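One chain of protein is taken out of this complex; the other chains stay put.
As written, the chain order gives the labels A, B and C, with residue 1 at the start of each chain.
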Amino acid sequence: MLLNVQAITVNYGAISALRGVTLGAEQGELVSVIGANGAGKTTLLKTISGIIRPAKGNIEFDGNDITRQRPEKIVKSGIVMVPEGRRIFPDLTVKENLELGAYTLKDRHLKKNLFELVLTTFPRLKERLRQHGGTLSGGEQQMLAMGRALMGDPRLLLLDEPSMGLSPIITREIFGLIELIRKEKNISIILVEQNAHMALEHSQRAYVLENGEIVMDGPSSEIKHNPKIIDAYLGV
Amino acid sequence: MDILGYVLQQGINGLQLGAVYALIALGYTMVYGVLRLINFAHGDIFMLGAFVAYFLIAKFGIPIYLVFIITMLACAIAGYLIEKIAYKPLRDAPKISLLITAVGVSLFLEYFLSLNAIFTPNYIAFPRPFDVKGYDLAVFTITNVQVLIFIITFISLFLLYLLIYRTNYGRAMRAVSHDKETAALMGIGIDGIISFTFIVGASLAGVGGILYSIAYPQINVFMGIMPGIKSFIAAVLGGIGIIHGAVIGGLIIGICEVFVSAFLSSTFRDGVIFIILFGVLLFKPSGIFGKRIEKV
Amino acid sequence: MRFFRESWIFLIVSVSIYIILKAFFAFNVISPYIQQICLYAVIVALTSLGLNVIYGYTGQFSLGHAAFYGIGAYTSAYLTKVLSIDGVIPFIPVLVFCGLVSGLVGYLIGIPILRLRDDFLAIATLGFGTLVRVFLDNSDKFAESLGGSRGFVGIPRITNLELVFFFLIFVIIITRNLIHSRYGLFWRCIKDDELAATSVGINTANMKLMAFTYGCMLAGIGGALYANLYSFLHPSNFDILRSIDFLIIVIIGGMGSIMGTIYASIIWVGFIEGLRIVLPAQVLDMRWVVIPILLIALMIWRPYGLMSKRRKV
Partner (left out) sequence: MKILDVRNLEKSFGGVKAVDQISFHIEEGEVFSIIGPNGAGKTTMFNLITGLYRPDDGRIFFIDRDITKTPTYMLAHLGIARTFQNMRLFGSLTVLENVLSSLLSKRTYNLFSAVMRTKRFAVSEKAAEEKARKFIDFFGLSGKEDYTASSLSYGEQRRLELARALSTEPRLMLIDEPGAGMNPKEIADLAETIKAIRQRYSVTIAIIEHQMNLVMNISDRIMVMDFGEKIMEGTPEEVKKDKRVIEAYLGEEMD
């Protein structure tokens, strides 16, 4: 396993946001985590990326314990998160946003290559390099956020609700790009989604998070046929 | 005397004062950007700069360019230590606790340095490193002090501009001031950037301290209070958190102050500055260059 | 009357303290200098209580409390001098008037600035404090007897133990009644979450203004008592440092605690003035070096105030 999350518990004051969550991701695997709003999905990603410290449990990445490391260290070791709602820097240009993504990298040559790669993956960004991030459309902002993360040369990408607020067509485009990134660069991806349809469609394995606990996990193809899941997350 | 010449002359004098305010205001605005804190101790860093320069010139007779470098270094260290010791432990505390701490730091610096064993609370004459010379430009005169202030301020602003808009650190600073959490997700060390911001701001205040003392060669441990507050007002006037706003705000405040002294009475100048503050807070709280931000 | 009936224990304790103090004063157990300090402590308590309503209960951070204290002091000094008042009874309406003047100024300045929050309110109140200071420094231009930067001299000494004690007790009861009424509840709601407060139907602008006006009134009364205790005023008595004095007292006493503020005032004045007696002048200068360190340490150690309960998470 590239990433190994062992029984982490996270508390906000008296409330436990995560209770003994265990999950993992292999090299080059797309893993999705589905669950309702407030189930603890974002907390899980923030804990892996070091923004939140778990009260219990540990997290291993590529054989190293990263449980209590600072976020900048974790980024350096190759885990990059794309936050919910994109959170691009609206007053910085698209180019500056991308350059910030490579903040931890020192190798100029590598940076240049990554920049080229991002622009070929997201050709739409190329046309808008000098524009301020805030002027982009929702879908373009999502691309910028993903491109910015790729600039950090990640081995594991954490995606928080990439489809949030996007139209179905753009959502499909974004998911296509996610697949592309995974295949071409062999990057592992953990995807957190409310849109269970899309998440289960594209991931190899899935976890179901309810009220801070993993209540189910397994291959996505099985999970999407589970009657309970259809009822709770796919139904309508 | 010719009225136009007089007005122009006062304008130049106002720009001289305003340039110094601009240098101090930059520190306020940058620190406010990354921490959302009014760093009350910033005016005292300015004072510290004046005192360090005083010792370097009066006691050691060091050449002027070295005075600038050493003073900036000393102020940078002071700024760094203040942040690490007093502000960092309060990162998650209520905003007002941080503000009270800042007031505490300011008082401590003033009263500690006013001890007789350190600097004394008295006014000290600041030794100018060169004699004042005026150049008559027909309508008004400009002094070599003013020329020095304009040049140094301009160079500082230019370097700061390069730093903020052309380097990785500058980008990181802007990212942190916009959204700390996302900046951290980019691998930016937040604590490092905050320290760096204090260091840059304090160095600029140090430069301001030297220039101010050369222009108005009387120094005192409490000299930082009013210029500090006025520079903060300048930062608010220009739009807090906005670099060029601080510069323009500083110049406006400086010119207003000199004009009020020249045409009204010097005793009213502080009052007028605060009336400007009320005006800004009430009618355009985001400042000249600021964007409107809605609540909720 | 219910007003007194509900506070009888408090009244008994207060009267006992008064009798003990009176005995001390009458038999000269304590020197006139210390007597004066005792009265001063009570005045500081009264004024700090005003700031506690503004900041401790309602969460409106003010760095200009000394300005309202100063307005009360100068108003009283001017009136008692011009009207040559020297008795306690004719002085009482003057006191009330001074409270009303400070309250009115607070009300007028509050209408615009109380829209601001946290640090911007701090800088606005600080600005108002500076304006008042500038005005006092130039006051001789308006009326010669105000003295300007030379200070106001020859104010009749009227303030005595009965007066300060009576006013403090009266104010404590009123404040306590306010705090334990819907108004106090609204103030605390505003401190916790202003937006939620307006959503449940509280007119937050009015309530903030009310707390601010009331707090400034107390400062005005405190200032008036102060002016006629020392018979000399100087603009520097009412600068930012004095505002910080009151702030420290509110913080030490625990924000939102009436008795905490009273104790803290007595401890604080005792500490400052006590040091003046005990320490030689040179060491005395150290006070304002040590106090900020204590303040910073206090903020780091307990950001919600010394006597406040530790917040349960």
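Going forward, contacts are C-beta pairs under 8 Å (C-beta built on N, C-alpha and C of every residue); 3 or more make two chains touch, one makes a residue touch a chain.
No experiment lies behind these values; they were computed from the predicted model shown.
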Across C:I30, C:V88 or C:I174, the one contacting the chain not displayed is C:I174
Full-complex contact with the absent chain, from C:V44, C:V132 or C:I202: C:I202
Looking at C:Y107, C:Y183, C:F212 or C:Y226, which residue reaches the missing chain? C:Y183
Go through chain A and note every residue touching the omitted chain. 13-15, 36-39, 85, 134, 138, 161, 164-168, 194-195, 197-198, 201, 210-211, 224, 232, 234-236
In the whole complex, what residues of chain C lie against the chain that is missing from view? 1-3, 6, 174, 177-178, 181-183, 185-186, 188-189, 191-193, 195-204, 311-313
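Everything below uses one rule, namely that only the chains that are shown with their structure count from here on.
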Please indicate which chain is farthest from chain A, where distance is taken between mean Cα coordinates of the chains. C
Argmin over chains of |mean CA - global mean CA| returns B
Between the Cα centroids of chain A and chain B the separation in whole angstrom comes to 42
How many angstrom lie between the CA centroids of chain B and chain C, rounded to a whole number? 33
Inside the complex, what are the residues of chain B that reach chain C? 36-38, 86, 89-90, 93-101, 103-108, 110-112, 114-116, 229, 232-233, 236, 267-268, 270-271, 274-275, 277-278, 281-282, 285, 295-296
Which of the residues in chain C come into contact with chain B in the complex? 61, 63, 112-113, 115-116, 118-120, 122-124, 126-128, 130-131, 134-135, 137-138, 195, 241, 244, 247, 251, 282, 285-286, 288-289, 291-293, 295-296, 299-300, 303-304
If we count contacts the way the header does, which residues on chain A are in touch with chain B in the complex? 49-51, 70-72, 75-76, 80-81, 83, 87, 89-92, 96, 99-101, 103-104, 148, 152
